[in-house]
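I'd like to ask you about the structure that follows.
Note that this complex is displayed minus one protein chain, with the remaining chains in position.
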Amino acid sequence: MVIQNVAVNRLEQQPLEKQEVEFVERKGLGHPDYIADAISEISSVFLSKEYLDRYGTIMHHNVDKVLVVGGQSKPVFGGGEVIQPIYIIIAGRATTEIKRNNFIEYFPIGPVLLRATKEWIRNNFRFLDPDTHIIVDYKIGKGSADLVDIFERNKKYPASNDTSIGVSYAPLTETERIVLETERYLNSKQFKNVMPAVGEDIKVMGLRRGRRIYLTIAAAIISSFVNDFDEYINIKEELKEKVYKFIEKYTEREVQIFINTGDDLSKRNESGLYLVVTGTSAEHGDDGATGRGNRINGLITPQRPMSLEAAAGKNPINHVGKLYNIVASKIAKRIATIDGVEEVYVKILSQIGRPINNPFIAHASVICDQNVFNNIRYEAENIISEELENVHLIRDDILNGRISLF
Amino acid sequence: MVIQNVAVNRLEQQPLEKQEVEFVERKGLGHPDYIADAISEISSVFLSKEYLDRYGTIMHHNVDKVLVVGGQSKPVFGGGEVIQPIYIIIAGRATTEIKRNNFIEYFPIGPVLLRATKEWIRNNFRFLDPDTHIIVDYKIGKGSADLVDIFERNKKYPASNDTSIGVSYAPLTETERIVLETERYLNSKQFKNVMPAVGEDIKVMGLRRGRRIYLTIAAAIISSFVNDFDEYINIKEELKEKVYKFIEKYTEREVQIFINTGDDLSKRNESGLYLVVTGTSAEHGDDGATGRGNRINGLITPQRPMSLEAAAGKNPINHVGKLYNIVASKIAKRIATIDGVEEVYVKILSQIGRPINNPFIAHASVICDQNVFNNIRYEAENIISEELENVHLIRDDILNGRISLF
Amino acid sequence: MVIQNVAVNRLEQQPLEKQEVEFVERKGLGHPDYIADAISEISSVFLSKEYLDRYGTIMHHNVDKVLVVGGQSKPVFGGGEVIQPIYIIIAGRATTEIKRNNFIEYFPIGPVLLRATKEWIRNNFRFLDPDTHIIVDYKIGKGSADLVDIFERNKKYPASNDTSIGVSYAPLTETERIVLETERYLNSKQFKNVMPAVGEDIKVMGLRRGRRIYLTIAAAIISSFVNDFDEYINIKEELKEKVYKFIEKYTEREVQIFINTGDDLSKRNESGLYLVVTGTSAEHGDDGATGRGNRINGLITPQRPMSLEAAAGKNPINHVGKLYNIVASKIAKRIATIDGVEEVYVKILSQIGRPINNPFIAHASVICDQNVFNNIRYEAENIISEELENVHLIRDDILNGRISLF
Partner (left out) sequence: MVIQNVAVNRLEQQPLEKQEVEFVERKGLGHPDYIADAISEISSVFLSKEYLDRYGTIMHHNVDKVLVVGGQSKPVFGGGEVIQPIYIIIAGRATTEIKRNNFIEYFPIGPVLLRATKEWIRNNFRFLDPDTHIIVDYKIGKGSADLVDIFERNKKYPASNDTSIGVSYAPLTETERIVLETERYLNSKQFKNVMPAVGEDIKVMGLRRGRRIYLTIAAAIISSFVNDFDEYINIKEELKEKVYKFIEKYTEREVQIFINTGDDLSKRNESGLYLVVTGTSAEHGDDGATGRGNRINGLITPQRPMSLEAAAGKNPINHVGKLYNIVASKIAKRIATIDGVEEVYVKILSQIGRPINNPFIAHASVICDQNVFNNIRYEAENIISEELENVHLIRDDILNGRISLF
């Protein structure tokens, strides 16, 4: 099939790495917005797999609206407890009635969502107990489908569900890589073994001014590991040292690190410190929602093209708000490897009803020398066409966990 | 007071107006994400006013997590009804216990939120009945305050509540203006008088390729005004004509308009058309959440710097996720009026704990000729300093409805 | 049709009127349990009428599980306000999908329940605002029906839905009549005109010891009508006088009346008094549930046979927990008018699956002289048979509001 509406332009612009100022943010594993994204996505994955098991096809669903309502907790040095559980509501749509051989089968939407959520929490948190620290509820609009009728879904390229835009860029700047890797490091198994007091709720804000990088890190500290005020101060110091050490391999620039700048150290008790019982600030008043955190490259990058679509929780069949962000990312990464490309920005616009491999426009802007542009353009167009033809393969990567989305 | 950390750079970049391809989106009044934003913001405004009335000061609150869970409806030609109400949950935090003269006073958080929401719906929708089409609930974490103790809040420049980024730019491109104004026109009182069949849920997606502009409009049509299939087709035609006419004054470019491209016209009955009973697609399965729609200039602009902070629902005292987006917008608009400025991008980064007039950095990138840059820089720095000094005045503009946020 | 299993016995027992001690209770209109019963029943009535309108038959439903969760309020002399709304959840089952001519029609269960509840509150309370003082939600299990298939429901005598017992007795004792009529008097329009300060939440507990009757009345007083402590005391006195006067016509016995014995008068401020803002104690922490208040004669009578079935909210077609209590009541009242009958107790036991006019047993125990029993027995058996044959007519009385159930 001939892919239409592919366009590649040369962008006259300074690459971000060469600009004077740069802002990058990452919300880590235990951040309430991350939790919301993760529960949206694991819900979609569990639903997709269960649909495949039962019906051989992934039924329509969209669970990209998870709300995490913060609870109440009381961290105290050497202990602490949850006072009021975190409340999580999973909202969206799903096919719940399937007609097969003239009988209607009911899909166990509730048990699947509850299992997905609790399993994800058990696998990702050390001190957050799904039994007593969390209430999980759901509000799912119910749909029906006829197994003989779902021709559309089984098409190689089903129709786009919406008119929306996917965007991406490549490569990451040094500051972007540092922000991304720092959070991953702090939430790695290895690091938790070394510094178990550092909770899962970590936010990294990077600022680069010229040759200096400033990292402002908010890291929830688990109160049961901290026996007194001095120990808290020591943990922050140790944490700072470890981060300095870790990022040495990523940069030659001067780096300055701030940890928990919101602390009020004057009282020398728990009240002014960033302490948590369970690892996440959702335990005490911080709410989260799907689509409010990292973009699919794991970062929030105000100076970069960004999509406002939540990729998490959308279905991997025809939800272009998910697929086109992923395709754009794959395209950008490949174009960035072409000789002479300094930076590339990719945008794909769907129109509701068009086949997913045939967007309204797929467009790449390349920063490069004028004289190499023609070659790049030719290669880039081929890459775009190829990736659009392969858009239907993305679902497998998603179900097998080969694509991270936040 | 000397404002620190103000920086202005020259950006070597093509203005968006001159680039080959441009994408712009606006979610209109009846879009579920817009509804969520609006209820967040009206809730904050009602809370702020009630706090002011009772205590002379705006107490801490944050209601930037509204979830709109779609209901179920049955639009039919000439009628239709809601089958299952829309469910709206307002999540966040607020001060509910205030100590005054040794007594604790309880703030009526629930009644205030319910009144705000229902009033907003009654004022903005013609066919959406808060009594029977909607269930409003809330989950608000409760806080307490001592009136003698809230010195911090009454400071001219209280401390930032978070480490976050506000961004803006100016001016709007022609395409951006068209997308913005088209939705406003279609949701204006005058237009509703002329074409009452056009519902409040309108989404406008603009694409510019070179000299051509493509507008893809999704407009919910109210079923009780449509007696049959042919009338629906006529309404779409009339709507298209009216938009063509309306945007004539905004552009000389060639424009192509698409209305409800998702329609399946083959069945000639209600099932394939974009019909609604109440004006919003939230009535049938579309969910919405605060912060998932328009940025504070009313647009979604993937090629422009964007903040992911939801301005709606945050408090106007020290929530930099709200204030800094507004300040950035005011700064950008003013800098854009300086002679020689083609485009300006503004970013302001807070650090939790710093006074709100003293961000970690406030930065403007200006597209202009090299030779006028020095003058511009000087003026721009002054503008930034001035607007930061006036950051505390924004709250009044917000409470008086002089600032639109989505 | 011959009615089987009808039995009438003579009971050797002192009528309650002649016993030494007697206990009777009535929970009035504004009591949270009454509110729950009323919302259950009005919901069933609205559903039944809507089903009849649309389909010509009353579809299966059961909404006999309403939970009223108390809110929080702050009554103050001369004013007061609701701090946290009352939360009402309507639980049960209903037919929501009806197949007609091969199409499935969806029944608007939510809008009907919301309208029923809000209308009932607006009609029965003066100061309770459904918009801001109450949140109404529902959890209704959905069922489906095929219009060509509902032969069973359209039978004259459909099958019983459950194995359960209906009971009743007649006549009321003097004390029972006094308790019942006192509450009705205090919640009558006329009385509210005279003493508007007396709220809807009234509970009357009657105790008779020999020739003395003690009435303990809890009457919520509406704070906006009470300007100070002394006025509260005066209102209680005036209320007491009015009740003394009212019950003169019902008894020659000595009567002693207690009003709001829980009051703590020592503080002379609002805190120790029974003050409310809206008329019901549900505004501040008192919860209610269907089936926890008055039996269908409007009373709680521990010394009398009572059914634990909630009549309110059950459907009037084949829910014997509702129908058999009503039939028993009609039978008891008629038998009580037979010459020589001092008291009669009626019990009817269904067995799931039997036609509703053919219970497992319908039994009356009559207190009377041995020598008149044979005549009474014959008449009583006829009455029982007749009322069982007419069991299918009860539904009309229910829908038209001719039968009160609590």
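Things to note:
Note that the chains are named A, B and C in the order they appear, and that numbering of residues resets to 1 at the start of each chain.
Note that in this section a contact is a pair of C-beta atoms (placed from the backbone, for glycine too) under 8 Å apart; a residue touches a chain by one contact, two chains touch by 3 or more.
All values reported here derive from a predicted model rather than from experimental measurement.
Every shown chain that the unseen chain touches in the whole complex is listed here: A, C.
Checked against the hidden chain, the listed residues C:K118, C:K236, C:K330 or C:K347 yield one contact partner: C:K347. Although one chain is not drawn, the whole complex shows that of C:D287, C:E342 or C:E389 it is C:D287 that touches it. The chain that is not drawn here is touched, among residues C:V76, C:I89, C:I233 or C:L399, by C:I89. Checked against the full complex, the candidates A:L114, A:L273, A:V320 or A:C368 give a single residue touching the omitted chain, namely A:L114.
Seen across the whole complex, the unshown chain contacts chain C at 7, 9, 11-14, 19-21, 23, 25, 64-65, 67, 69-72, 87, 89, 91-93, 139, 141, 143, 163-165, 167, 203, 205, 207, 209, 214, 216, 218, 258, 261-262, 285, 287-293, 300, 302-303, 305-308, 310, 345, 347, 349, 351-354, 360-361, 363, 365. Within chain A, the residues in touch with the undisplayed chain are 71-72, 74, 81-85, 106-111, 114-115, 118, 130-133, 135-137.
Rule of thumb we're sticking to: only the chains that are shown with their structure count from here on.
Comparing the centres of all chains, each the average of its CA atoms, the largest separation from chain C belongs to A.
When every chain is reduced to the mean of its C-alpha atoms, the one closest to the centre of the whole protein set is B. The chain pair sharing the most C-beta contacts is A-B. Centre-to-centre separation between chain B and chain C, using Cα means, comes to 50 Å. Under the contact definition stated at the top, not a single residue of chain C touches 2 or more other chains.
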